[in-house]
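Every protein chain of the complex appears in place save one, which is left out.
== chain A ==
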Amino acid sequence: METLKAQKKDSKKQAAIRITGAEAIIHCLLAEGVDLIYGYPGGAIMPVYDELYKFQDRLTHVLTRHEQGATHAAQGYARVSGKVGVAMATSGPGATNLVTGLADAQIDSTPMVCITGQVPRHLLGSDAFQETDIVGISTPVTKWNYQITKASEIPEIMAKAFYIAKAGRPGPVLIDITKNAQFDKLDFIYEKCTGVRSYKPNPEPDSKAIESAAELINRAKKPYIIYGQGVILGEAEQQLKALVEKAGIPAAWTILGLSAMDTAHPLNVGMVGMHGNYGPNVLTNECDVLIAIGMRFDDRVTGSLDTYAKQAKVIHFEIDPAEINKNVKADVAVLGDAKQTLDLLLPLINKNKHPEWRAEFDKKHEIEYETVIKKDLEPTKPGLTMGEVIEEINKASNNNAVIVTDVGQHQMIACRYAKFSETKSNITSGGLGTMGFALPAAIGAKMGAMDREVVAIIGDGGYQMTIQELGVIFQHNVPVKIVVLNNDHLGMVRQWQELFFESRYASTVMTNPDFVKIAEGYHITSKRVSERSELSSTVQEMIASKDPFFLEVRVEKEDNVFPMIPSGASVSDIRLK
(Lines give C-alpha, C1' and ligand atoms only; values in the text may rest on other atoms or scores of the structure.)
Protein backbone atom coordinates (compact mmCIF):
# COMPACT_ATOMS: atom_id res chain seq x y z
CA MET A 1 0.00 0.00 0.00
CA GLU A 2 2.79 2.37 0.97
CA THR A 3 4.51 1.57 -2.28
CA LEU A 4 1.43 2.26 -4.30
CA LYS A 5 1.10 5.65 -2.72
CA ALA A 6 4.73 6.37 -3.42
CA GLN A 7 4.31 5.36 -7.04
CA LYS A 8 1.35 7.62 -7.43
CA LYS A 9 3.34 10.65 -6.35
CA ASP A 10 5.98 9.90 -8.96
CA SER A 11 3.75 9.24 -11.92
CA LYS A 12 2.44 11.93 -14.17
CA LYS A 13 -0.76 13.42 -12.92
CA GLN A 14 -3.82 12.22 -14.78
CA ALA A 15 -6.93 14.32 -14.62
CA ALA A 16 -9.28 12.92 -11.99
CA ILE A 17 -12.94 12.49 -12.84
CA ARG A 18 -15.59 12.90 -10.16
CA ILE A 19 -17.83 9.82 -10.29
CA THR A 20 -19.67 7.45 -7.96
CA GLY A 21 -18.00 4.40 -6.49
CA ALA A 22 -20.28 2.19 -8.58
CA GLU A 23 -19.16 3.84 -11.81
CA ALA A 24 -15.57 3.71 -10.61
CA ILE A 25 -15.84 -0.07 -10.30
CA ILE A 26 -16.85 -0.29 -13.97
CA HIS A 27 -13.94 1.94 -15.00
CA CYS A 28 -11.57 -0.25 -12.99
CA LEU A 29 -12.85 -3.37 -14.76
CA LEU A 30 -12.50 -1.73 -18.17
CA ALA A 31 -9.00 -0.54 -17.32
CA GLU A 32 -8.09 -4.13 -16.46
CA GLY A 33 -9.26 -5.27 -19.88
CA VAL A 34 -12.38 -7.00 -18.58
CA ASP A 35 -15.15 -7.26 -21.15
CA LEU A 36 -17.13 -10.11 -19.66
CA ILE A 37 -18.37 -10.76 -16.16
CA TYR A 38 -20.65 -13.36 -14.63
CA GLY A 39 -22.98 -12.55 -11.81
CA TYR A 40 -26.32 -12.15 -10.17
CA PRO A 41 -27.82 -8.87 -8.94
CA GLY A 42 -29.37 -8.09 -5.58
CA GLY A 43 -29.99 -5.24 -3.16
CA ALA A 44 -26.49 -4.44 -1.95
CA ILE A 45 -24.88 -4.48 -5.40
CA MET A 46 -27.62 -2.61 -7.28
CA PRO A 47 -25.69 0.64 -7.80
CA VAL A 48 -23.02 -1.33 -9.68
CA TYR A 49 -25.64 -3.13 -11.77
CA ASP A 50 -27.15 0.23 -12.62
CA GLU A 51 -23.76 1.26 -14.03
CA LEU A 52 -23.42 -2.07 -15.84
CA TYR A 53 -26.66 -1.19 -17.61
CA LYS A 54 -25.15 2.07 -18.81
CA PHE A 55 -21.89 0.42 -19.91
CA GLN A 56 -23.42 -2.68 -21.55
CA ASP A 57 -21.88 -1.84 -24.92
CA ARG A 58 -18.39 -2.26 -23.43
CA LEU A 59 -18.93 -4.77 -20.67
CA THR A 60 -21.08 -7.87 -21.08
CA HIS A 61 -22.72 -9.19 -17.96
CA VAL A 62 -23.89 -12.78 -18.09
CA LEU A 63 -26.68 -13.59 -15.68
CA THR A 64 -25.98 -17.07 -14.36
CA ARG A 65 -28.86 -18.84 -12.64
CA HIS A 66 -26.99 -19.20 -9.37
CA GLU A 67 -23.95 -17.37 -7.99
CA GLN A 68 -21.96 -20.63 -7.82
CA GLY A 69 -22.42 -20.85 -11.58
CA ALA A 70 -20.93 -17.36 -11.91
CA THR A 71 -17.74 -18.42 -10.14
CA HIS A 72 -17.31 -21.60 -12.17
CA ALA A 73 -18.00 -19.74 -15.40
CA ALA A 74 -15.37 -17.17 -14.41
CA GLN A 75 -13.00 -20.05 -13.64
CA GLY A 76 -13.63 -21.74 -16.98
CA TYR A 77 -13.03 -18.42 -18.72
CA ALA A 78 -9.81 -17.85 -16.79
CA ARG A 79 -8.45 -21.35 -17.30
CA VAL A 80 -8.95 -21.32 -21.05
CA SER A 81 -7.86 -17.73 -21.69
CA GLY A 82 -5.18 -17.17 -19.05
CA LYS A 83 -6.97 -13.95 -18.10
CA VAL A 84 -8.57 -13.07 -14.78
CA GLY A 85 -12.20 -14.26 -14.52
CA VAL A 86 -14.67 -11.92 -12.84
CA ALA A 87 -17.80 -12.82 -10.87
CA MET A 88 -20.18 -10.51 -9.08
CA ALA A 89 -22.86 -11.07 -6.46
CA THR A 90 -24.87 -9.28 -3.85
CA SER A 91 -24.36 -9.50 -0.09
CA GLY A 92 -25.56 -12.29 2.19
CA PRO A 93 -26.67 -15.41 0.31
CA GLY A 94 -25.31 -14.04 -2.95
CA ALA A 95 -21.89 -13.81 -1.38
CA THR A 96 -22.01 -17.14 0.44
CA ASN A 97 -22.98 -18.86 -2.81
CA LEU A 98 -19.56 -17.85 -4.16
CA VAL A 99 -17.68 -19.80 -1.53
CA THR A 100 -17.45 -23.14 -3.37
CA GLY A 101 -16.09 -21.44 -6.48
CA LEU A 102 -13.59 -19.46 -4.43
CA ALA A 103 -12.38 -22.62 -2.71
CA ASP A 104 -12.11 -24.37 -6.08
CA ALA A 105 -10.13 -21.49 -7.58
CA GLN A 106 -7.90 -21.31 -4.52
CA ILE A 107 -6.91 -24.97 -4.56
CA ASP A 108 -6.56 -25.05 -8.36
CA SER A 109 -4.70 -21.70 -8.54
CA THR A 110 -7.18 -19.98 -10.85
CA PRO A 111 -7.02 -16.19 -11.22
CA MET A 112 -10.42 -14.78 -10.35
CA VAL A 113 -11.77 -11.56 -8.87
CA CYS A 114 -15.12 -11.74 -7.10
CA ILE A 115 -16.94 -8.55 -6.26
CA THR A 116 -19.67 -8.60 -3.65
CA GLY A 117 -22.02 -5.89 -2.46
CA GLN A 118 -22.30 -5.33 1.25
CA VAL A 119 -24.71 -3.49 3.53
CA PRO A 120 -23.86 0.19 4.10
CA ARG A 121 -20.95 0.98 6.42
CA HIS A 122 -23.21 2.22 9.22
CA LEU A 123 -25.11 -1.08 9.29
CA LEU A 124 -22.05 -3.36 9.43
CA GLY A 125 -22.25 -5.66 12.41
CA SER A 126 -25.91 -4.94 13.06
CA ASP A 127 -27.22 -8.18 11.51
CA ALA A 128 -28.82 -6.09 8.80
CA PHE A 129 -30.89 -7.65 6.03
CA GLN A 130 -28.61 -9.81 3.85
CA GLU A 131 -25.56 -8.95 5.91
CA THR A 132 -22.97 -11.67 6.17
CA ASP A 133 -19.30 -11.45 7.07
CA ILE A 134 -18.10 -12.58 3.65
CA VAL A 135 -14.58 -11.32 4.29
CA GLY A 136 -14.41 -13.53 7.37
CA ILE A 137 -16.05 -16.45 5.61
CA SER A 138 -13.91 -16.26 2.50
CA THR A 139 -10.56 -15.71 4.21
CA PRO A 140 -9.41 -19.35 4.15
CA VAL A 141 -10.45 -19.79 0.51
CA THR A 142 -9.03 -16.62 -1.02
CA LYS A 143 -5.54 -15.56 -1.93
CA TRP A 144 -6.50 -12.11 -0.68
CA ASN A 145 -9.68 -10.32 0.28
CA TYR A 146 -10.66 -6.83 1.35
CA GLN A 147 -13.70 -4.85 2.39
CA ILE A 148 -14.04 -1.41 0.84
CA THR A 149 -16.07 0.98 2.98
CA LYS A 150 -15.07 4.28 1.35
CA ALA A 151 -15.48 5.16 -2.33
CA SER A 152 -11.99 6.68 -2.40
CA GLU A 153 -10.44 3.25 -1.78
CA ILE A 154 -11.92 1.70 -4.92
CA PRO A 155 -9.27 2.33 -7.61
CA GLU A 156 -6.30 1.33 -5.49
CA ILE A 157 -7.95 -1.81 -4.07
CA MET A 158 -9.36 -2.95 -7.42
CA ALA A 159 -5.93 -2.54 -9.03
CA LYS A 160 -4.39 -4.54 -6.23
CA ALA A 161 -7.07 -7.24 -6.58
CA PHE A 162 -6.31 -7.83 -10.26
CA TYR A 163 -2.58 -7.78 -9.67
CA ILE A 164 -2.73 -10.29 -6.81
CA ALA A 165 -5.16 -12.63 -8.59
CA LYS A 166 -2.76 -13.00 -11.52
CA ALA A 167 0.70 -12.60 -9.99
CA GLY A 168 2.95 -15.52 -9.12
CA ARG A 169 0.82 -18.53 -8.22
CA PRO A 170 -2.60 -17.21 -9.22
CA GLY A 171 -5.69 -17.41 -7.06
CA PRO A 172 -9.05 -15.90 -6.21
CA VAL A 173 -9.49 -12.46 -4.66
CA LEU A 174 -12.73 -11.23 -3.13
CA ILE A 175 -13.54 -7.53 -2.82
CA ASP A 176 -16.55 -6.68 -0.66
CA ILE A 177 -17.92 -3.18 -1.24
CA THR A 178 -20.36 -1.53 1.13
CA LYS A 179 -23.35 0.12 -0.51
CA ASN A 180 -22.41 3.61 0.69
CA ALA A 181 -19.05 3.26 -1.06
CA GLN A 182 -20.94 2.48 -4.28
CA PHE A 183 -23.16 5.56 -3.98
CA ASP A 184 -20.53 8.03 -2.73
CA LYS A 185 -18.40 10.04 -5.11
CA LEU A 186 -14.65 10.02 -5.48
CA ASP A 187 -12.02 11.69 -7.63
CA PHE A 188 -11.22 8.76 -9.87
CA ILE A 189 -7.77 8.08 -11.29
CA TYR A 190 -6.78 4.53 -12.18
CA GLU A 191 -3.29 3.18 -12.10
CA LYS A 192 -2.50 -0.48 -12.51
CA CYS A 193 -0.80 -2.13 -9.60
CA THR A 194 2.67 -3.42 -10.36
CA GLY A 195 3.69 -4.67 -6.96
CA VAL A 196 2.83 -4.97 -3.31
CA ARG A 197 5.78 -4.48 -0.99
CA SER A 198 4.98 -7.44 1.27
CA TYR A 199 4.41 -9.86 -1.62
CA LYS A 200 7.12 -11.37 -3.76
CA PRO A 201 5.23 -13.41 -6.37
CA ASN A 202 8.16 -14.68 -8.45
CA PRO A 203 11.15 -15.86 -6.47
CA GLU A 204 14.48 -15.12 -8.20
CA PRO A 205 15.85 -18.35 -9.67
CA ASP A 206 18.93 -19.58 -7.84
CA SER A 207 21.63 -20.49 -10.34
CA LYS A 208 23.24 -22.96 -7.92
CA ALA A 209 19.96 -24.88 -7.58
CA ILE A 210 19.60 -24.94 -11.35
CA GLU A 211 23.15 -26.24 -11.75
CA SER A 212 22.50 -28.98 -9.17
CA ALA A 213 19.30 -29.91 -10.98
CA ALA A 214 21.11 -30.10 -14.32
CA GLU A 215 23.84 -32.24 -12.81
CA LEU A 216 21.31 -34.71 -11.41
CA ILE A 217 19.40 -34.85 -14.69
CA ASN A 218 22.56 -35.32 -16.76
CA ARG A 219 23.74 -38.17 -14.54
CA ALA A 220 20.35 -39.88 -14.33
CA LYS A 221 19.81 -43.29 -15.85
CA LYS A 222 16.07 -43.35 -15.29
CA PRO A 223 14.92 -39.72 -15.15
CA TYR A 224 11.18 -39.08 -15.00
CA ILE A 225 9.20 -35.84 -15.26
CA ILE A 226 5.83 -35.21 -13.67
CA TYR A 227 4.35 -31.94 -14.85
CA GLY A 228 1.47 -30.02 -13.37
CA GLN A 229 -0.55 -26.91 -13.99
CA GLY A 230 2.43 -24.71 -13.13
CA VAL A 231 3.62 -25.34 -16.68
CA ILE A 232 0.35 -23.99 -18.11
CA LEU A 233 0.05 -21.06 -15.69
CA GLY A 234 3.69 -20.16 -16.30
CA GLU A 235 3.29 -20.63 -20.08
CA ALA A 236 6.29 -22.96 -20.03
CA GLU A 237 4.88 -25.53 -22.48
CA GLN A 238 7.67 -25.02 -25.04
CA GLN A 239 10.33 -25.24 -22.35
CA LEU A 240 8.84 -28.47 -21.01
CA LYS A 241 8.79 -29.99 -24.47
CA ALA A 242 12.36 -28.86 -25.11
CA LEU A 243 13.57 -30.42 -21.86
CA VAL A 244 11.73 -33.68 -22.50
CA GLU A 245 13.14 -33.92 -26.03
CA LYS A 246 16.68 -32.78 -25.30
CA ALA A 247 17.23 -35.10 -22.34
CA GLY A 248 14.96 -37.86 -23.65
CA ILE A 249 12.93 -37.98 -20.45
CA PRO A 250 9.53 -39.68 -20.22
CA ALA A 251 6.95 -37.26 -18.85
CA ALA A 252 3.59 -37.80 -17.18
CA TRP A 253 0.84 -35.34 -16.37
CA THR A 254 -1.08 -34.59 -13.24
CA ILE A 255 -4.79 -34.03 -13.82
CA LEU A 256 -4.26 -30.26 -14.01
CA GLY A 257 -1.07 -30.54 -16.04
CA LEU A 258 -2.95 -32.37 -18.81
CA SER A 259 -2.83 -30.57 -22.19
CA ALA A 260 0.43 -28.76 -21.36
CA MET A 261 2.04 -31.23 -23.77
CA ASP A 262 0.58 -32.92 -26.83
CA THR A 263 -0.87 -36.24 -25.67
CA ALA A 264 0.47 -37.82 -28.88
CA HIS A 265 4.09 -36.92 -28.07
CA PRO A 266 6.12 -40.14 -27.88
CA LEU A 267 7.64 -39.15 -24.54
CA ASN A 268 4.30 -38.16 -23.01
CA VAL A 269 3.59 -41.38 -21.15
CA GLY A 270 0.29 -40.83 -19.36
CA MET A 271 -1.29 -39.67 -16.15
CA VAL A 272 -0.12 -40.13 -12.57
CA GLY A 273 -2.43 -40.48 -9.61
CA MET A 274 -5.26 -42.52 -8.20
CA HIS A 275 -6.81 -43.33 -11.58
CA GLY A 276 -3.77 -42.54 -13.67
CA ASN A 277 -1.93 -44.95 -15.89
CA TYR A 278 -0.20 -48.07 -14.69
CA GLY A 279 3.34 -47.32 -15.87
CA PRO A 280 3.46 -43.67 -14.77
CA ASN A 281 2.40 -44.69 -11.26
CA VAL A 282 4.44 -47.84 -10.76
CA LEU A 283 7.58 -46.44 -12.38
CA THR A 284 7.52 -43.45 -10.02
CA ASN A 285 8.99 -45.95 -7.60
CA GLU A 286 11.65 -47.08 -10.07
CA CYS A 287 13.02 -43.85 -11.51
CA ASP A 288 16.33 -42.55 -10.17
CA VAL A 289 15.62 -38.84 -10.62
CA LEU A 290 12.10 -37.49 -10.28
CA ILE A 291 11.65 -34.07 -11.82
CA ALA A 292 8.45 -32.42 -10.60
CA ILE A 293 7.54 -29.31 -12.54
CA GLY A 294 4.76 -27.01 -11.35
CA MET A 295 2.96 -29.65 -9.34
CA ARG A 296 2.36 -30.01 -5.63
CA PHE A 297 2.41 -33.73 -4.78
CA ASP A 298 -1.27 -33.89 -3.92
CA ASP A 299 -2.29 -37.01 -1.97
CA ARG A 300 -4.26 -38.21 -5.00
CA VAL A 301 -0.97 -38.16 -6.93
CA THR A 302 1.33 -39.70 -4.34
CA GLY A 303 -0.76 -42.24 -2.48
CA SER A 304 1.12 -43.18 0.67
CA LEU A 305 4.01 -40.74 1.15
CA ASP A 306 5.97 -43.31 3.15
CA THR A 307 6.48 -45.39 0.03
CA TYR A 308 6.55 -42.63 -2.59
CA ALA A 309 9.65 -42.35 -4.79
CA LYS A 310 11.94 -43.11 -1.87
CA GLN A 311 14.63 -44.43 -4.22
CA ALA A 312 14.70 -41.25 -6.31
CA LYS A 313 16.45 -37.93 -6.04
CA VAL A 314 13.66 -35.39 -6.24
CA ILE A 315 14.00 -32.10 -8.10
CA HIS A 316 11.08 -29.75 -7.51
CA PHE A 317 10.50 -26.81 -9.86
CA GLU A 318 7.94 -24.65 -8.06
CA ILE A 319 6.88 -21.01 -7.82
CA ASP A 320 5.36 -21.23 -4.35
CA PRO A 321 7.98 -21.66 -1.59
CA ALA A 322 5.33 -23.11 0.74
CA GLU A 323 5.03 -26.14 -1.55
CA ILE A 324 8.69 -27.08 -1.18
CA ASN A 325 9.06 -30.02 1.24
CA LYS A 326 5.35 -29.78 2.10
CA ASN A 327 4.56 -33.36 1.11
CA VAL A 328 7.65 -34.76 -0.60
CA LYS A 329 11.14 -33.73 0.41
CA ALA A 330 13.07 -32.17 -2.45
CA ASP A 331 16.75 -32.96 -2.88
CA VAL A 332 16.97 -29.93 -5.13
CA ALA A 333 14.33 -27.21 -4.94
CA VAL A 334 14.28 -24.80 -7.87
CA LEU A 335 12.11 -21.88 -6.91
CA GLY A 336 10.71 -19.63 -9.56
CA ASP A 337 8.45 -19.27 -12.53
CA ALA A 338 8.61 -22.49 -14.60
CA LYS A 339 9.35 -20.72 -17.86
CA GLN A 340 12.20 -18.75 -16.36
CA THR A 341 13.79 -21.64 -14.48
CA LEU A 342 13.47 -24.11 -17.35
CA ASP A 343 14.99 -21.57 -19.72
CA LEU A 344 17.98 -21.31 -17.41
CA LEU A 345 18.17 -25.09 -17.04
CA LEU A 346 17.99 -26.03 -20.73
CA PRO A 347 21.48 -24.89 -21.83
CA LEU A 348 22.99 -26.97 -19.01
CA ILE A 349 21.25 -30.16 -20.09
CA ASN A 350 23.12 -32.74 -22.15
CA LYS A 351 21.43 -34.33 -25.11
CA ASN A 352 20.41 -37.80 -24.14
CA LYS A 353 18.14 -40.72 -24.85
CA HIS A 354 16.89 -43.38 -22.50
CA PRO A 355 15.34 -45.97 -24.82
CA GLU A 356 15.45 -48.84 -22.34
CA TRP A 357 13.89 -46.77 -19.60
CA ARG A 358 11.28 -45.44 -22.02
CA ALA A 359 10.52 -49.03 -23.05
CA GLU A 360 9.62 -49.83 -19.43
CA PHE A 361 6.60 -47.56 -19.87
CA ASP A 362 5.61 -49.43 -23.03
CA LYS A 363 5.79 -52.75 -21.21
CA LYS A 364 3.57 -51.44 -18.45
CA HIS A 365 1.25 -49.92 -21.03
CA GLU A 366 0.80 -53.31 -22.66
CA ILE A 367 -0.30 -54.79 -19.36
CA GLU A 368 -2.71 -51.90 -18.79
CA TYR A 369 -3.96 -52.16 -22.36
CA GLU A 370 -4.77 -55.83 -22.04
CA THR A 371 -6.49 -55.60 -18.66
CA VAL A 372 -8.10 -52.14 -18.74
CA ILE A 373 -7.84 -50.02 -21.87
CA LYS A 374 -9.08 -52.61 -24.33
CA LYS A 375 -12.27 -53.12 -22.30
CA ASP A 376 -12.78 -49.35 -22.01
CA LEU A 377 -12.13 -48.40 -25.62
CA GLU A 378 -12.99 -51.50 -27.62
CA PRO A 379 -15.72 -53.10 -25.53
CA THR A 380 -17.28 -56.33 -26.69
CA LYS A 381 -20.14 -56.32 -24.18
CA PRO A 382 -23.38 -54.63 -25.24
CA GLY A 383 -23.36 -51.75 -22.71
CA LEU A 384 -21.67 -48.52 -23.75
CA THR A 385 -18.50 -47.52 -21.88
CA MET A 386 -17.53 -43.98 -20.96
CA GLY A 387 -14.17 -44.55 -22.62
CA GLU A 388 -15.62 -45.22 -26.06
CA VAL A 389 -17.64 -41.99 -25.85
CA ILE A 390 -14.44 -40.04 -25.15
CA GLU A 391 -12.77 -41.79 -28.09
CA GLU A 392 -15.60 -40.72 -30.40
CA ILE A 393 -15.27 -37.13 -29.18
CA ASN A 394 -11.51 -37.29 -29.84
CA LYS A 395 -12.15 -38.49 -33.38
CA ALA A 396 -14.93 -36.04 -34.17
CA SER A 397 -12.98 -33.06 -32.84
CA ASN A 398 -9.56 -34.06 -34.27
CA ASN A 399 -8.13 -34.24 -30.76
CA ASN A 400 -8.46 -30.50 -30.51
CA ALA A 401 -11.47 -29.75 -28.33
CA VAL A 402 -11.47 -28.02 -24.98
CA ILE A 403 -12.73 -30.74 -22.66
CA VAL A 404 -14.50 -29.55 -19.54
CA THR A 405 -15.21 -32.24 -17.01
CA ASP A 406 -17.15 -32.44 -13.79
CA VAL A 407 -16.13 -34.77 -10.97
CA GLY A 408 -16.27 -38.52 -10.72
CA GLN A 409 -15.83 -41.54 -12.96
CA HIS A 410 -16.42 -39.67 -16.21
CA GLN A 411 -13.75 -37.14 -15.17
CA MET A 412 -11.14 -39.82 -14.59
CA ILE A 413 -12.04 -41.56 -17.84
CA ALA A 414 -11.86 -38.28 -19.76
CA CYS A 415 -8.50 -37.35 -18.24
CA ARG A 416 -7.18 -40.81 -19.14
CA TYR A 417 -8.48 -40.99 -22.70
CA ALA A 418 -9.11 -37.49 -24.03
CA LYS A 419 -6.50 -36.41 -26.57
CA PHE A 420 -5.10 -32.91 -26.61
CA SER A 421 -2.96 -31.07 -29.10
CA GLU A 422 -3.28 -27.60 -27.62
CA THR A 423 -2.57 -26.22 -24.15
CA LYS A 424 -5.19 -24.82 -21.74
CA SER A 425 -7.65 -27.37 -23.09
CA ASN A 426 -8.38 -29.55 -20.09
CA ILE A 427 -10.68 -27.72 -17.69
CA THR A 428 -11.61 -29.67 -14.59
CA SER A 429 -12.00 -29.30 -10.87
CA GLY A 430 -8.92 -31.13 -9.68
CA GLY A 431 -8.09 -30.16 -6.12
CA LEU A 432 -11.52 -29.50 -4.71
CA GLY A 433 -13.45 -32.09 -6.73
CA THR A 434 -16.46 -29.82 -7.12
CA MET A 435 -19.46 -31.63 -8.58
CA GLY A 436 -21.48 -29.15 -10.61
CA PHE A 437 -18.34 -27.46 -11.93
CA ALA A 438 -18.50 -28.52 -15.56
CA LEU A 439 -21.66 -26.98 -17.00
CA PRO A 440 -20.98 -23.39 -15.86
CA ALA A 441 -17.21 -23.79 -16.43
CA ALA A 442 -17.91 -24.87 -20.00
CA ILE A 443 -19.96 -21.70 -20.55
CA GLY A 444 -17.01 -19.63 -19.35
CA ALA A 445 -14.55 -21.69 -21.38
CA LYS A 446 -16.55 -21.23 -24.58
CA MET A 447 -16.92 -17.49 -24.02
CA GLY A 448 -13.19 -17.29 -23.34
CA ALA A 449 -12.28 -19.18 -26.51
CA MET A 450 -15.08 -18.73 -29.03
CA ASP A 451 -12.94 -20.21 -31.81
CA ARG A 452 -12.49 -23.50 -29.95
CA GLU A 453 -14.80 -26.48 -29.77
CA VAL A 454 -15.85 -26.80 -26.12
CA VAL A 455 -17.25 -30.11 -24.94
CA ALA A 456 -18.53 -30.53 -21.40
CA ILE A 457 -18.48 -34.11 -20.18
CA ILE A 458 -20.61 -34.54 -17.10
CA GLY A 459 -22.04 -37.33 -14.97
CA ASP A 460 -25.74 -37.53 -14.22
CA GLY A 461 -25.07 -36.55 -10.58
CA GLY A 462 -22.94 -33.46 -11.05
CA TYR A 463 -25.09 -32.29 -13.97
CA GLN A 464 -28.07 -31.90 -11.67
CA MET A 465 -26.09 -29.76 -9.25
CA THR A 466 -25.87 -26.82 -11.68
CA ILE A 467 -28.35 -27.87 -14.37
CA GLN A 468 -30.05 -24.48 -14.12
CA GLU A 469 -27.16 -22.94 -16.07
CA LEU A 470 -28.78 -24.36 -19.22
CA GLY A 471 -30.68 -21.08 -18.96
CA VAL A 472 -27.49 -19.15 -19.72
CA ILE A 473 -26.68 -21.38 -22.69
CA PHE A 474 -30.15 -20.76 -24.06
CA GLN A 475 -30.34 -17.02 -23.33
CA HIS A 476 -26.87 -16.20 -24.70
CA ASN A 477 -26.85 -18.98 -27.29
CA VAL A 478 -23.47 -20.25 -26.07
CA PRO A 479 -22.56 -23.06 -28.47
CA VAL A 480 -21.19 -25.54 -25.95
CA LYS A 481 -21.63 -29.24 -26.45
CA ILE A 482 -22.91 -31.02 -23.37
CA VAL A 483 -22.41 -34.73 -23.00
CA VAL A 484 -24.00 -36.37 -19.99
CA LEU A 485 -22.68 -39.86 -19.35
CA ASN A 486 -25.65 -41.27 -17.55
CA ASN A 487 -25.22 -44.43 -15.49
CA ASP A 488 -28.08 -43.66 -13.11
CA HIS A 489 -25.61 -43.69 -10.24
CA LEU A 490 -23.16 -41.50 -8.40
CA GLY A 491 -20.65 -43.71 -10.12
CA MET A 492 -17.43 -43.06 -8.26
CA VAL A 493 -18.97 -43.31 -4.82
CA ARG A 494 -20.80 -46.44 -5.97
CA GLN A 495 -17.48 -47.89 -7.15
CA TRP A 496 -15.95 -47.27 -3.70
CA GLN A 497 -18.99 -48.83 -2.07
CA GLU A 498 -18.57 -51.87 -4.28
CA LEU A 499 -14.85 -52.19 -3.60
CA PHE A 500 -14.54 -51.08 0.01
CA PHE A 501 -18.04 -51.17 1.56
CA GLU A 502 -19.24 -54.59 0.39
CA SER A 503 -21.56 -53.16 -2.27
CA ARG A 504 -23.80 -51.35 0.17
CA TYR A 505 -25.04 -48.68 -2.21
CA ALA A 506 -25.99 -46.04 0.31
CA SER A 507 -27.65 -43.15 -1.53
CA THR A 508 -25.81 -43.61 -4.79
CA VAL A 509 -28.64 -44.87 -6.96
CA MET A 510 -30.29 -42.04 -8.86
CA THR A 511 -33.74 -41.96 -10.35
CA ASN A 512 -33.16 -39.45 -13.07
CA PRO A 513 -35.49 -37.19 -15.00
CA ASP A 514 -35.74 -37.12 -18.78
CA PHE A 515 -32.61 -35.08 -19.46
CA VAL A 516 -33.45 -34.68 -23.13
CA LYS A 517 -36.79 -33.12 -22.32
CA ILE A 518 -35.17 -30.77 -19.83
CA ALA A 519 -32.67 -29.54 -22.42
CA GLU A 520 -35.50 -29.25 -24.95
CA GLY A 521 -37.31 -27.10 -22.43
CA TYR A 522 -34.41 -24.68 -22.84
CA HIS A 523 -34.71 -25.00 -26.64
CA ILE A 524 -31.39 -26.80 -26.91
CA THR A 525 -31.06 -29.47 -29.60
CA SER A 526 -31.00 -32.73 -27.71
CA LYS A 527 -30.24 -36.35 -28.46
CA ARG A 528 -30.07 -39.54 -26.48
CA VAL A 529 -27.86 -42.49 -27.41
CA SER A 530 -28.30 -45.93 -25.90
CA GLU A 531 -26.88 -48.10 -28.67
CA ARG A 532 -23.30 -48.39 -29.90
CA SER A 533 -24.49 -48.20 -33.48
CA GLU A 534 -25.77 -44.63 -32.95
CA LEU A 535 -22.82 -43.29 -30.99
CA SER A 536 -20.34 -42.29 -33.66
CA SER A 537 -22.79 -40.53 -35.96
CA THR A 538 -24.49 -38.67 -33.11
CA VAL A 539 -21.19 -37.44 -31.68
CA GLN A 540 -20.21 -36.25 -35.16
CA GLU A 541 -23.55 -34.49 -35.54
CA MET A 542 -23.00 -32.80 -32.17
CA ILE A 543 -19.49 -31.60 -33.01
CA ALA A 544 -20.60 -30.40 -36.43
CA SER A 545 -23.40 -28.32 -34.92
CA LYS A 546 -22.89 -24.57 -34.72
CA ASP A 547 -25.39 -24.32 -31.89
CA PRO A 548 -25.54 -25.57 -28.34
CA PHE A 549 -26.12 -29.31 -28.31
CA PHE A 550 -27.10 -31.71 -25.57
CA LEU A 551 -26.25 -35.38 -25.77
CA GLU A 552 -27.18 -37.95 -23.16
CA VAL A 553 -25.33 -41.24 -23.48
CA ARG A 554 -26.77 -44.13 -21.53
CA VAL A 555 -23.67 -45.98 -20.35
CA GLU A 556 -23.18 -49.21 -18.45
CA LYS A 557 -24.56 -48.70 -14.92
CA GLU A 558 -21.93 -50.44 -12.84
CA ASP A 559 -18.62 -50.04 -14.65
CA ASN A 560 -15.57 -49.28 -12.54
CA VAL A 561 -12.62 -47.02 -13.30
CA PHE A 562 -9.29 -48.79 -13.27
CA PRO A 563 -6.39 -48.69 -12.61
CA MET A 564 -6.91 -47.50 -9.08
CA ILE A 565 -4.60 -46.75 -6.18
CA PRO A 566 -6.75 -47.46 -3.13
CA SER A 567 -6.83 -44.49 -0.78
CA GLY A 568 -3.63 -44.39 1.28
CA ALA A 569 -1.92 -47.21 -0.63
CA SER A 570 1.41 -47.00 -2.43
CA VAL A 571 1.65 -46.06 -6.10
CA SER A 572 3.31 -49.48 -6.53
CA ASP A 573 0.15 -51.19 -5.32
CA ILE A 574 -2.09 -49.79 -8.03
CA ARG A 575 -4.92 -52.17 -8.87
CA LEU A 576 -5.70 -53.12 -12.44
CA LYS A 577 -8.98 -54.76 -11.53
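Basically, contacts are C-beta pairs under 8 Å (C-beta built on N, C-alpha and C of every residue); 3 or more make two chains touch, one makes a residue touch a chain; residues count from 1.
Quick note on the criterion: contacts and distances are computed from a predicted model.
This complex has a chain not shown, and the name its UniProt record holds, of "SufD family Fe-S cluster assembly protein", "Acetolactate synthase small subunit", "Peptide/nickel transport system permease protein" or "peptidoglycan glycosyltransferase", is "Acetolactate synthase small subunit". Within the set A:Leu30, A:Met46, A:Ala128 or A:Val196, the residue that contacts the chain not displayed is A:Val196. Listed residues A:Glu211, A:Glu235, A:Asp288 or A:Asp320: the one in touch with the omitted chain is A:Asp320. For the chain left out of this panel, the touching residue among A:Lys143, A:Lys166 or A:His316 is A:Lys143. Residues of chain A in touch with the missing chain: 1-3, 7, 135-136, 139-140, 143-147, 164, 194-200, 320-322, 324-326.
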